[in-house]
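The complex appears here without one of its protein chains, the remainder shown in place.
A and B are the chain letters, set down in written order, and residue numbers restart from 1 in every chain.
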Amino acid sequence: MQLGQRVYSGDDVQLLTASGLGILRGERVLFEGVSLAVAPGEAVVLRGSNGAGKTTLLRVLAGLTRPEAGSVGHDGAHHWVGHRDGLKPNETPRAHLSLWAKAWGADADIDAILNDFGLSRPADVAARYLSAGQRRRTALARLMLETRPVWLLDEPFTALDAEGRDRVLAMVAGHRQEGGAVVAAVHGDAGFAASLELVL
Amino acid sequence: MGMLSAFANPHRFLALSNWLAPLFYAAGAVLIAWGLWQGLWMVPKDEYQGGDIMRVMFIHVPAAWLAMASYSAMAVASFVWFVWRHELADIAAKAIAPLGATWTALCLATGSVWGKPTWGTWWQWDDARMMSVLFLLFLFLGYMALRAAMDSRQKAARAGAILAMVGGLNVPLIKFSVDMFTSLHQDSSVITSEGPKMAAVYLWPLLMSGLGHSLLFGALVMTLMRAEIWTRRAARQRASLLAGT
Partner (left out) sequence: MSPAPILSAFRQALSEAWAGGAGALLPLGFFAGAAVLVPLGIGTEPGMLRTVGPGILWVSLALSSLVTLERIFQADVEDGALDLWLQAGAPVSAIAAAKTFAHWLTAGLPLALMSPVLALMFQAEAGADLLSGALIYGLGGLAFFFWGGVGAALSATVRRGGLLIALIALPLYVPTAIFGSMAMSGAAGGDSAPLLLFASTLFALALAPFAMAAALRLAAD
């Protein structure tokens, strides 16, 4: 496991920090001693082969998985778009976004967001009838419901076509310009300049 | 490997159990043997409680005590692990479960054997002890099944701890409700051979038998814990070899 080079250093404010993270898988050490600090505008890209621990590390950063060693610090809330979309089989994109907007107490223009993600036509179609790409876009649309400083994305480009990919890249760029930060696990070319690359 | 040395070194326990377990085995065997000798041959039979068959009480009653006590011990060990994460506590809880289940089953079996010739049925719904012990058996089996169904050792420990603590908090309530239920339906004489009602001639063999069973139980728990410690060590070494460290 190697640490990449920082392209530019952030401010004193660190949106997300982790120190000495260690994870066991069964009795095997998956990774240990992982530390990082993410400042506003930065993007961390996690690389590695399947099973290397990218998803696990993201889940530790999100607070879903408990590390065997080390700690994570958050300065502000985060958005999570995981490997699985979080859609119920009977849930429509509109219902999904409305549910989470209400749950988070966010005042969001659902129709506009659906439109931005090309989901206007299938907005009221149950998730079980949607394509994988449409479900992915619905999950990513959650990012627009509320402004949060840190985005944790697990293979965000899965099942997306070129247009979907470009849309995600534009979102990420906009988010970083506003001072947000992104930690993403990706396969292949991330498509955005990473401040830091972690290879697991 | 700083993270893995968080595995509390069980050297002290291994050293202690090395001589304590054999001692418990020996003392337990002696006491059980004496209790059985007293119970099966020496004490007079009680016709009211079923004649000779009531001698099985010298196994049945200690088994019931152990069933209750061992579940409480398992719950306490689980709580200790949950709060302080001392791995030995989890190993203890894991070891107690199958042994507690065995003594629980033994209690139920001896109770049935007692009940059939005495009251004509293999199972008495009005016997508070038998009912409580039956539910304890389910609690033990549920605990073992849940741990076995988890993917990893750490998850098994966490799941088991949650269940054992929930069960532990419920056991007094279960026992209370069962006692209430059976006290309403007391049409046949219940096996009430405990407490000050019992003649001293029965009490001493019963107590010695109880102590003997407890010592044997303790020795077996230590043996199972030692086996588990070595199993985990071997698994860790194997994992290290695989990882090339």
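The working rule: a residue touches a chain if its C-beta (ideal position, glycine included) is under 8 Å from a C-beta of that chain, and two chains touch if they have at least 3 such contacts.
Everything quoted here is computed from the prediction, not taken from an experiment.
Visitor: Which one, A:G86, A:G133 or A:G191, makes contact with the chain that was left out?
Guide: Considering all chains, including the one not shown, the answer is A:G86.
Visitor: Based on the whole complex, identify which of B:A29, B:A159 or B:A235 touches the chain you can't see.
Guide: B:A159
Visitor: Hey, which of B:L146, B:L203 or B:A235 is the one touching the hidden chain?
Guide: B:L146
Visitor: Name every residue on subunit B in touch with the hidden partner chain.
Guide: 135-136, 138-139, 141-142, 145-146, 149-151, 155, 158-159, 162-163, 165-167, 169-170, 173-174, 176-178, 180-181, 183-184
Visitor: May I ask you to list the residues on subunit A that touch the chain which is not drawn?
Guide: Against the missing chain, subunit A presents residues 59, 62-66, 77-78, 80, 82-90, 99-100, 102-105.
As a convention for this text, only the chains that are shown with their structure count from here on.
Visitor: Measuring centre to centre with CA averages, how many angstrom lie between subunit A and subunit B?
Guide: Whole-Å distance between the two chain centres: 49.
Visitor: Can you tell me which positions in subunit B touch subunit A when the two form their complex?
Guide: Interface residues on the subunit B side: 1-4, 6, 152-154, 232, 235-236, 238-239, 242-243, 245.
Visitor: Can you name the residues of subunit A that touch subunit B in the complex?
Guide: 22, 24-29, 32, 68-69
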